[in-house]
Every structure is written in C-alpha cells, then in structure tokens.
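Only one structure is covered here, and it is reproduced in the block below.
A protein chain is absent from this complex, but the other protein chains hold their places.
The chains carry the letters A, B and C, assigned in the order they are written, with residues numbered from 1 in each.
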C-alpha cells in the first residue's frame, strides 16, 4: 500500500453486451465467486482468495468497456484526506453514496485526464475467502472451479494525457513509477506501470487518442503452471485468446491475454518482481517494445496496440 | 522400446549454413555438450542427460535440413534382424561402416518413401551423463548451461507418401500410431505421430509434396518452467521463435518452436501422456487442427504448415 | 514395454480393514474413479487418465496388504508364451479364469520367491479415460477431483530372496535393472528397481525377512506442483504422511509417501529420468542410502525400512 493510505485495486465495473452470457463466463469459465446482484441489474463477483465482498462487477450495456476502477484506502479519514488532496490538486471529485455498490461505503469518484473514472473508497464488507480464520487450509474447492484467479491484480487503461495521469497518481495518490515505454519520439512516455505497493503494477496506462478505454483487467494466478491451466480452460470454453501463454519483458510477469464474450480483454497473470518506491524505474525503448510485450517471441502483436473496449 | 528391439531416437545429423555459428548456437544457447569433431568437419553433441556419445551432429552445407535420423536398437543381432525384415519388406538397405560416425558402430541406412534417410544402429560408446554411476546427484552444472535439454526426443519430418512410411514403421519396425490428423478429404492421414516406446512420439511425419524435409528436431525439457526458461534464453540470444510457449492439443505436450541460425526449426518440449501399443490412436479432424497445434490459442500458425528446411 | 511383450503395471489388489472407509479414501481423497464392484465384495478403481477398466482393486480383510500385482501383456499369444517361459524356468503357474476380475481376461498367476503373487494378463476392457478419442482435451473435471493421479505407476514390495526375484524379472519377463542399493555386506543387493519400459521403475523389491509384504503402490502425478497439491489434500483429510514432499536420490523421482486408512502405504510420485535396456544400472551404497531415499534431507527414515503391510 502507498504511504498515502491507498491500499490496493479494489473493484472494477465492466460492461458486457449480454448479462447472462457474462455471468456464465465470469462464474463458470473465469471461476469468480458471485456475491450479489443489485437493483440496477449489476452482478458482483470476487476472486476466491479475496476477502472483501466484491472486486469485479458487470452490467449489461450496448458497448463493452470499463465504467470505473476503484482503489480501497485504509479508512474513512484517509478517504477524506485523499479527497481533499485531489481537490487541492485541482481535480473535481464527487461522492457516490454508501450502498450504491452493494456492501460498499461512500466512494470518492473523479475523472482522469485520460477519460477514465476512478474511485477511492474505505469501506467494503469483509466476507472472507471461504476458509476459516482459525487454522485455515491453504485453498479449498472454489480454488479450482474454472480459472479461479487469486485476486483482481491491476488494470491497463488506454487514453490520452497519460503524463498528467502519472502526476496525479505519483504526486497526489502516492504511487510510484515502476516501468515505462518510451514513445517513438524518444522522450515521452507511451505507457507507464504504476504501483501503490511492491507489486510491479497496481495500475497502468498507455497513451491512446480515444479516452476512457479498457485494455485489460488482470487477474492474479498462483504459478506458471496455473497460467497454462487457464489457457487450457480458455480453449475448452472457446475463449478468444489474444497473446500467450508467454512472459512479458516488462514486469517479468507471465501472462495470457484473452477476451470475454463481449470483447473486454482480461489477463491471467503471475510473477514479476517486487519493486519499492526507492527503486529507479526501468525503461523500455520504443524499438524494443516487442520484447517488452512478449519476451520469448519478441513480437509486437498488433492487437495489443489497437484493440481496446 | 519397441518389441522389435528398436530402443529410441539415437541421433540426427543436421546441416547448418555456417559451422562456427552452428557450434556457438548448439553449444552456448541450446546448451548441448560437444563431444567430438571428425575429419569430415562434423561436430558432435549430446544432451547433458544422455549417456551415449552423441545424439545431434551438425555439418556445414549450402542448404539447411536433415541428412539422416537414426534409431538405436538393442544389439547387433537385432540390427541384423531388422535389416533382414526391411529387405524382406522390399526396402533397400546399405551398411554405413563402423567409425564413419565417431564412436558409433555399423549403421543400416535406408530411404523412406517420404525421401528421408533413416538409420538403425546398435553400437555407440556410452560415455555417461557426466555424473557418477554410484550415488549420483540428480543433475549437475551442465544441466543449467544454456537451454540444456535432457535428450533428443523425436523429430517431425515432412514429405510425400506418409501412408507408406507409416506401414514401414508399424509393420516392420514395431512402432505404433499414437495420434493422427485427418486431411481435408476427411479420410487420409495428413500427419502421424508414431511411438516405439510409451512416449507420445519417437518420430512423426506430415504429408508434404517436397521429399526429405525437416520440420523440427525436438529436445526434451524437464518441466513447463524449464520451457519458459528456454524461451527466456532464446530471447536473450535473439533466437527466432516460431510458436509458443504453449501446449499442443496433439500429444498434450508443451512446447516452443524456434529456428537455429540456419533455419532448422527445433522444439523445446515437455509433457504429454504415456501411450502403449494397446491404445487406440487419437484422431484430430482437419477443421480442428488449430487446437491440436496450439491448444490455448486454437490458432493455425501458417509457418507450421509451410516452413521447413 | 519389454521386448517380451510385458507392457506395464496393470492392476494391484489391496486389502483394507474397512471397505466403506477404503472406498471413501480412494474415491474422494485419492480421487480414483470407481468403475465397478463384484460379487466377492471387491471395489474397482482406475486413475482418470488410464484407459483400461481398472487398475486398483480393494477388498475388505482382517489384515492390510497386497493380494497380487499384475502386468498387462500385449496379447493372448504373448501371455501363452510368457506362461510357457515361466514354466520352463521352473515356476509354477496357474490360470485365473476370465471374468474373475471384472472386465478382465484370463490371468496367469505365479508366486515369487519373495512370497508375492504376480499376474500377467492380456485382456481388460478399454473404457477410455473419459475424454473423446477425437479432438480430446488434455484433461477434464475428474483430473482435479481429489489427488487425481494419472495412473498406477509401480509398486515396491518387501520380501526374501530378491536375488532370485530379479532373475525371474530379467531373465524371463524381460525387465532390466535400473538402480540398486547394495546391502551392508557390500555385495548383495538390498533393493532393486526394475523396468519393463523406459520408466525408472515398473516394479521394485527390497530384501526383507517376511514374505509377501507391500511397501507401497505408487501413483503418478503430473508435476512437482501437483505433488504439493497432493500433500495439501492429504493434510485436509487427515491422511497420515510418512515422508515428503521430497526428491528421491534413487530414480530422481519426487514423492510423498503416506498411508491409507488401513495402513497400506502409497506414493504420489512424479519425475525421474528415462532409462533403456542398454543403460548400466546405477548403484547406491549402503552408507549413502539416506541420500538415495530423501535427497534434500539425506535422512534414513526408519519407517521406510520397517513399516510394511
């Protein structure tokens, strides 16, 4: 968690074209645990090892994409402070009422210069990971239903003005830059990986003309063997795979990119190293981005650059 | 090993365009152990865990490709018997003299209807795997120099008349069919995987108009994690990767295909199941070959079908 | 498979003290697939990836232990030949009628000088591994129910006269010696690992005063990660673990030894190398057996030497 009190990626709300199809996919193929449905037609999921009520929420809409991405912060005082800090920085914020999202307290919502809706919140009901708080097993049946990621790990978002976005995350929210890709001009940052912890990324952005776009939400897997198992399950269920299994040069993480039935890309991910705020960021040059994306193949997959939702 | 006494793939001789470049690649990147050079300019390698003198031999030529692929048989009596069986079947054989290949006895050479030169031999000097025969360690330093496969596992060869080739392997040499891909006509076998053991393949063939072509020689890795490590090493050394890391549907094996500097494809491979001669072969339909080739991606990589040496 | 036509370990019949408890253990914890029950009260299981009707059979008795261990051979002609060979060697054989074991043909039964009942048989109904013969997936739901081994791999049996046992396996049945432990006298073989394939063991014996004892039946796992998962499941189900997870020096295999509720030891096993009949056996000295047994710990677990059923 950041020294500002931002803990971790807490939830994402994503649009699907067909709700039933989306539920089936995220519950049966991805293996998320359904934890609720609300009056707005939203369906709530969590990964089996997450303890809070929900981390991934879907709703039906005419167009796929992401509604918002939210970070959990330490407590309500931290939330107030961060809201004040954002406003002091010149960012307009608004409060979403407690209960608007099931089992979730008030959320501070703001819009990034990249066109993405971000949220901070301090309160979400802890309903546990399905295992005892006393003498727990390391895993249980839900850990093997479908792809069954451990948790929502991060998101990569595409939009304009990421230099400004970076400032907000580093100067106000307490994130630090872990890795970056330098653009064709040799100077500007074409993509940035930001951490509020010692994960290689809690959120990432790539410069893109259209605002508010989702490249992927990433789900954490336990091992490279589990990434393979995820790929097997994708194939068994006719999931459209984009890239992988492979290793990213960037972050060292191992990955499969694929699309949900509505065209939202997701990632099943493991690995990477443990950066800290005193680490100098790593830099990938524009001409070597292919190796950064797909380390073994050193291949610049066109879809990575152009397909978003 | 087959009940005929065919033990295993023993050696392959492959042509490279530049010998020094080839030596550097197979020794330093692939991590094979160099075991000798002969007066014809051939350089001999073995994988670290193989005990016989050599399994992979390269020579410089104007064109890449495979000179011959050889199987070790149990003993000289077996060799004589198999030679007689081949001749009785109507296949012309000839004896390559002992010592023509370093530390190797007489070889029975014959040409397949696919245009490939095959060999059987019974004698090759056992020089051990570098570890003691008494209280051995499970591995040693050479196990981690370069990609460091355990052994030469199999080859996939492209050429015409594979129905006839199959008969020779199953009726004369004692192999059995493990898996097959049915061609566009819905009847003929477009590709066949043959075993003389309980490996998913000791040799494989795909129907192809040009005779004598090499699709790949395959090297066995210990684990899916070692396949990833192989991919890392390929990238570190600018090796051209074709496909993977991924899982084949066919054989269940996990793989990376890549090319040596001369354009000979090789595979770093692990996994698969254990078939026996009493097993009914598995069949892949033409329209689903993509999943057979690249299980997670279900992608029919064009190169697999068209690029050979 | 051996050149004599012995294919592989086919089935073991093991005695349990309480049948219902045994069924629950082997079905729910071990994750074997129950395939039948017969009029003698026997319950038949197979591992998910095995294709024949059954490989592990339990019956209730007052004392735990093994009734017999059987190898599948290529066909009925091979069975006749091997029976004749055994008799010619001076071993008495008898025929168990077809159908005595469910879905199994005639079995040739004989008693080893170690006091173990062995069987050869050629016919057992192939009922498949639960996956299609056309375009099969690499695994399916049963692959993850309980420990879910791939197959019955081998057994280690304790009894007297293993020098004579070795001769029968090598001279008559076509097995070869892969590894051995030399006894305290520096000469005799205290334990032997025998293969009829290129597995590191299809059966193993240790010299022991009492005849007919079972040390363990071994079940094959896919990976070191799956061995850990097996250990997790053992703990979740209060299974008594003996040794592991660890690596054997002998065979390089990775293992957990544990006991079924009746006190029959079993092994969940993966790894090892691929020996062939032309390989010189590896030798472990008496004073270094601890490293052969438990490579990382180099610990001579007392139970390994003394606890059998």
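Basically, a residue touches a chain if its C-beta (ideal position, glycine included) is under 8 Å from a C-beta of that chain, and two chains touch if they have at least 3 such contacts.
Here the structure is a predicted model, which means the values were calculated and not measured.
Hidden chain, full complex: it touches shown chains A, B, C. Of the listed residues B:138, B:160, B:212 or B:296, the one in contact with the hidden chain in the full complex is B:138.
The residue from A:30, A:101 or A:150 that touches the chain not shown here is A:150. Of the candidate positions C:221, C:234, C:250 or C:282, contact with the hidden chain is made by C:234. Mapped onto chain C, the interface with the missing chain covers residues 224-225, 228, 231-232, 234-235, 238, 241, 244-247, 249, 254, 256, 291, 295-299. Of the residues in chain B, those that touch the hidden partner chain are 137-139, 144, 223, 225, 232, 235-236. Although one chain is hidden here, its contacts on chain A can still be listed: residues 1-5, 7-8, 49, 51, 72, 74, 126, 133-138, 150-151, 197-199, 222-224, 247, 249, 252, 271, 273-274, 276-280, 282-285, 288, 291-292, 295.
By definition in this document, only the chains that are shown with their structure count from here on.
For the pair chain A and chain B, the CA-based superposition corresponds to a rotation of 180 degrees in steps of 5. Between the CA-based centres of chain A and chain C the separation comes to 47 Å, rounded to the whole angstrom.
Averaged C-alpha coordinates give centres for chain B and chain C that are 31 Å from one another. Residue positions of chain A touching 2 or more other chains: 225, 232, 235.
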